[in-house]
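One chain of protein is taken out of this complex; the other chains stay put.
On to chain A.
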Amino acid sequence: MTPSPDAAVPAGVATLFEQGRVTNTAGRPAEAERLLRRALEHLETGRPVPDVEDQEPFPALGEAPAGALEAWVRVCLSLSTSVVERHGPTAARPLVEQALAAAETVPAAGVRRALGALVRSQLAVLHARAGRPRDALAELDVAAEQLDALGPREQFPILLTRGYLRLDVPDTDGAAADFATAAELAAANGLVRQEFMARHNQALALFNAGDLPRALSLMLAADELPTDISRAPAWHGRGLLLLEAGLLVEAVELLERSTEAALADGQEMQAGESLIDLAQGQLVLDDPVAAMATAERAARALTRAGAPALRRRAELVRLTARLRSGAAPGRVAARGARLAEQFDRDGDHVAADLARLFAAEALTRLGRHTEAVDLLARSADLARVGSLGTRMRTRAVLARAARAEEDLREARRHVRAALRDLSTALTGSASLDLRSVTVQHARDLARLDLELAGDGAAARLAAIERWNDVSSRTPAVRPPADPGLARQVAQLRSLGQEVRDEPDRAGELRDRIRALERRIAAASWASSADATHGPRRAVALPLVRAELEHRGATAVCFAEVDGRLGAAVVTGRRTRWVDLGPAGDVHELVRRLTADLEARVRVGSGPMVEVVQASLTASARALDDRVLAPLRVEGRLVVVPVPALAAVAWGTLPSRSGRPTTVAPSLGSWVRGAREVTSPRAVALAGPGLPSALEETGGVSSVWGAPPPADLAVSQDLSAGLAGADVVHVAAHGSHRSDSPLFSSLWLQDGPAFLADLERADRSASHVVVSACEAGRVQARGGAATLGLASGLLSLGVGSVVASPCRVPDATAADVMPRYHRALADGLEVDEALAAAASASDLPLAGAFVAWGSPWSVASP
């Protein structure tokens, strides 16, 4: 029963209302519901609340003190917020409808307008939660017309909600504007919690608009605001961004934390949403089994929360995981199509389109191309709208359908359009996210392009090179210097040093180190790119041929087609295609060789040395016989590998021993980065803990006429070297971090120098020798996007890098390296100098160092 229009607000209700709103905002809906139901009961009976005193009167919307009817409407609305969180929008609807009816009977016109705005905005929330964003937006536009009747506290949620809805529609610019206005409103009125939410959402809008760096930077700033708000939605949002940034392990960790926080606060809906994205992260990490389990958890949470529309989104992720773990595509496709219909009925057309795309992909696998195209025809033009991933997946379905109809022209048109789309997207961002998208979706298209190329070797080569070159073209962007970040990196370095000095404290310091790494990674990705020049242009194949001819080299571009490994063998005159057999066998040979190399460094003496050496020789021979012998390449070689072959120590294969070999991400990048340097300035740096490092750097320095290092180097010396020298040689312990390649490091006197350190450093060095272990190792990030010390240096713009993909004995490095620099100073190119130096040494693993990138040499005076 509603109170009469002239009744006063009973004592204590104002306090319960305030407490209820605070607990709602803090993400504790059950507690809020209890407080607000109590307030409602006292408003209806007119009796004061025992033991509760009011510090402030009930917040009135008009000039006069609030009456009981006004208060009743407002308590109903806040209560409906708790109910939505706990039981879903349908359960909350009667409350809001009662509030609407009551609001219309309030006598004061100003208050009536203000209450009307509030009720409309709450109706919008219900529509939105039920998956009807357009209905919700219509309600909010009505509410926004009355905005001037409200104070800042009440204006705020309306702006915030409209921002959310505009994100869904999608109208990202409009959304960002709403959130920015809301944040400024909150900041001007000292509403810290509200400011936190608005800033966070503004970041989400920027993220949706593709501005990842600014989005992350806003989120980090919001996290600094002092507030007790539930961090579950904020962590969820940042988890999504990290996922996009390719920092998958960190993203999954944050999404797990967000889920736990949401469950602890009883926010089933939020927990369900976090779990959906967690499952998506697990899919990118290639763990469909975990993704399936997580998606099922999400569906259960969303069932409990009474959110059928969201539950169906969870179902879509679960289906994707099922398909990836081998479920029958036919059944999955049928289920996907049914889901699409349900989404359409909800009015959630974006989700419906995604479900149809998914079903179309499953049908494509079955060769049911006509049905697939029909499904897509019922969707928006997904080849032009939506995320890059969606656009590329759509093109793949359309291209395969065209090929099935033998319309190769149309199929090629789709593939080329996707490549152009990808190329443009890569130009705009320096972030890893696009590389992982490249891998996920471009791989399928690259394979299709290769299939469409037919049997001609030249056409196949062109197809391989097109995709390799776009994926490996690093945007010429560099983040600006950031003193705060530099301090954090220095702190991380000193913690690393502490662990090394006192290994017993490793456990105690681990959490601090992880937390610091997380902050640095986030800040690293939050930095805006400082574009210095536009995208590099593709290198035409005739130019590549001319360069190969000029250098007397043969290029081998590997590719996997239909589970078989093949290679285009390119010389200045002709291109051949050679089939190399099942790709799976080659993967196993690589794993075996990798284990043998690792074992060889592990054993220094005893009978095991012979066993491991024999095994290593056999493995190297077997891989050589499988991937190189059929290609019949004798002299200088440029290898463009597939991901499985990216970390092979080519110099350890018998046919490459003593022969110059270079590994390049694409032929275009090999040509583009070629350098000839006159009178190079060289710097040699030694790290601690290696018996031969100072002797090695002394030898290297004397080759280049530089003073030998008097002492062990600190990380500052490395940055200075990269900024001021042409050649930088580092002899140090190295460590590759597969969980977070950005923290792969070289150990110097003041602790580890991370790849994250070098990101912002000025660089003039064009040739860097990393005489350390594992610097050439790479880590797949969501597929073939790789990052490690050597590839990291290449993407930072160093044209030529020498590093080893495996462990190397200290004595071997010290023996090979001065010889290598001598040969380089004598005018040999990097690959020739390395081959000569390695074959002159009889120590184990002398051939482990690899020349990466482009040709580099010293010009004769």
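In the analysis below, contacts are C-beta pairs under 8 Å (C-beta built on N, C-alpha and C of every residue); 3 or more make two chains touch, one makes a residue touch a chain; residues count from 1.
Simple rule for what comes next: contacts and distances are computed from a predicted model.
For the chain of the complex excluded from view, the name given in UniProt is "Carboxypeptidase regulatory-like domain-containing protein" [choices: "Transport permease protein", "Carboxypeptidase regulatory-like domain-containing protein", "Molybdate-binding periplasmic protein ModA" or "Cbb3-type cytochrome oxidase maturation protein"].
Only one residue in the set A:608, A:723 or A:859 touches the chain that does not appear here, and it is A:608. If you put the hidden chain back, the residue from A:30, A:328, A:618 or A:723 that touches it is A:618. Residue in contact with the omitted chain (choice from A:141, A:286, A:381 or A:405): A:286. Listed residues A:813, A:830 or A:851: the one in touch with the omitted chain is A:813.
Within chain A, the residues in touch with the undisplayed chain are 285-287, 289, 506, 588, 591-592, 595-596, 598-599, 601-608, 611-612, 614-615, 618, 690-691, 731-739, 747, 771-774, 780, 807-811, 813, 844.
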